[in-house]
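I'd like to ask some things about the structure below.
Yeah, one chain of the complex is gone here, protein chain that is, but the others are all in their spots.
Here is chain A:
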Amino acid sequence: MTIHAITVLGHDRPGIIADTTARLAGLGLNLEDSTMTRLRGHFAMTLLCAGEATTDAIRADLEPIASDGTLTVTVYELPEEQAPAGAGRLFVLSVHGGDRPGIVSTVTAEIAAVGGNITDLTTRLSGDLYVVVAELELPADADVSVLEASIKRVAQELGVDATLRPIEADDL
């Protein structure tokens, strides 16, 4: 049993997901985790599949999807890994302000500096407004108030606003 990471990127059209997943099913692959979305109108999909098929066999089977040149498909085998324990504390970081280069890199550097791990991140550009929403896991020994202050300091230097809040537990 191996895990393969498959990405499909490019021009969006109806049927990409149906076609790709049918081919993977035909190879006996099981979709374990996936994300599929559109970014600025482009199709973007990442799949983690488990099964016995080889990398070469998957590449060959998916080749027709990319044959018209509008989609790029990549296939890589991933090493088996246990999911991290997730003992850290969970937070949501919102950053918004005028679009400029370096917002994500500057703010995320502060998170990395305290050993925080970003588990999910979305950015949106809406007119002049740039929005970043990140979910993060902070190590137990990280000082949240110090991190919050450092994020707000770099945000101010960038001329953007930043808010760090604990993720509220689901009610059920």
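We adopt the following convention: a contact is a pair of C-beta atoms (placed from the backbone, for glycine too) under 8 Å apart; a residue touches a chain by one contact, two chains touch by 3 or more; residues count from 1.
Simple rule for what comes next: contacts and distances are computed from a predicted model.
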Exercise for the section: One chain of this complex is missing from the view, so tell me which of "ABC transporter permease", "Xanthine dehydrogenase family protein molybdopterin-binding subunit", "Peptide deformylase" or "V-type ATP synthase subunit A" is its UniProt name. Expected result: "Peptide deformylase"
Fill in the blank from the handout: Among the options A:Ala22, A:Ala60, A:Leu129 or A:Val146, the absent chain makes contact with A:Leu129
Exercise for the section: Pick out the residues on chain A that sit against the missing chain. Expected result: 92, 94, 96-98, 120-122, 124, 126-131, 133-135, 160-161, 163, 165, 167-168, 171
